[in-house]
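This report refers to the structure that appears directly beneath it.
Heads up, one of the protein chains got dropped from this complex, but the rest are sitting where they should.
Take a look at chain A:
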Amino acid sequence: MSRPISLIRKGNVCVPDYTLTSAPPLAGTDITIGGARLTAPADLAVVSIALPLGGEAAAQKAIKTAFGTALPEVGKSAIGKNGARLVRLGRDQAFVLFIHATPDAEAVVAARLKGKAYTTDQTDVWCALEISGPDSRAALERICPLDLHPQAFAVDDAARTSMEHLGTLTIRTGENAYLLMSASSSAGSFLHAVETSIKNIN
């Protein structure tokens, strides 16, 4: 085997010549205007889970074992062990959201599911903003076609929609709190859309 070019021997350990640093597009966002606060959750990992055709029951069982909560119905989410949130997006598709800084979220979930479901890392596909506070709903009314009235959209409900031409996953995480996820490449436009909505109601 050839000499490991990328490693330089320093004492007894090898350290790489180069290191990569993480720079998620919305990192550090924390804006409060009137009765709404907008923050970007740090280190939010997203892994998609697909239920194999014909293997749904086994996959559901594995999910329950892995996360301590059953896969919820489509359009609902549920909190499992260590605060992981399972979001059911379709008959055969779910997301698991959890706090995990290192770039191995998919491997972690895959290991827990023991091959009973297909997993794909979605962490960097998405950017996330949490809007919270009493003005949240009024602000979202300006861009969100969903009916977010408490009677229509209960805590832990989840739905996909389009806001200002941006595909968005909306999860109601609290009485007055919503987690909004959209494509990470258009994070700047997304932040602008949500922030403008808050400014426009104040």
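To be clear about the criterion, a residue touches a chain if its C-beta (ideal position, glycine included) is under 8 Å from a C-beta of that chain, and two chains touch if they have at least 3 such contacts; residues count from 1.
By definition in this document, contacts and distances are computed from a predicted model.
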Hidden chain of the complex, named as in its UniProt record, picked from "Fumarate reductase", "Sulfatase", "Aminomethyltransferase" or "ABC transporter permease subunit": "Aminomethyltransferase"
Of A:I31, A:A50 or A:V74, the one touching the omitted chain in the full complex: A:A50
Per the touch definition above, residue among A:T29, A:S77, A:T123 or A:S136 touching the missing chain: A:T123
Positions on chain A where the hidden chain makes contact: 1-7, 15-25, 48, 50, 52-55, 92-93, 103-104, 107, 118, 120-126, 141-147, 149, 151-152, 164-166, 183-190, 192-193, 196-197, 200
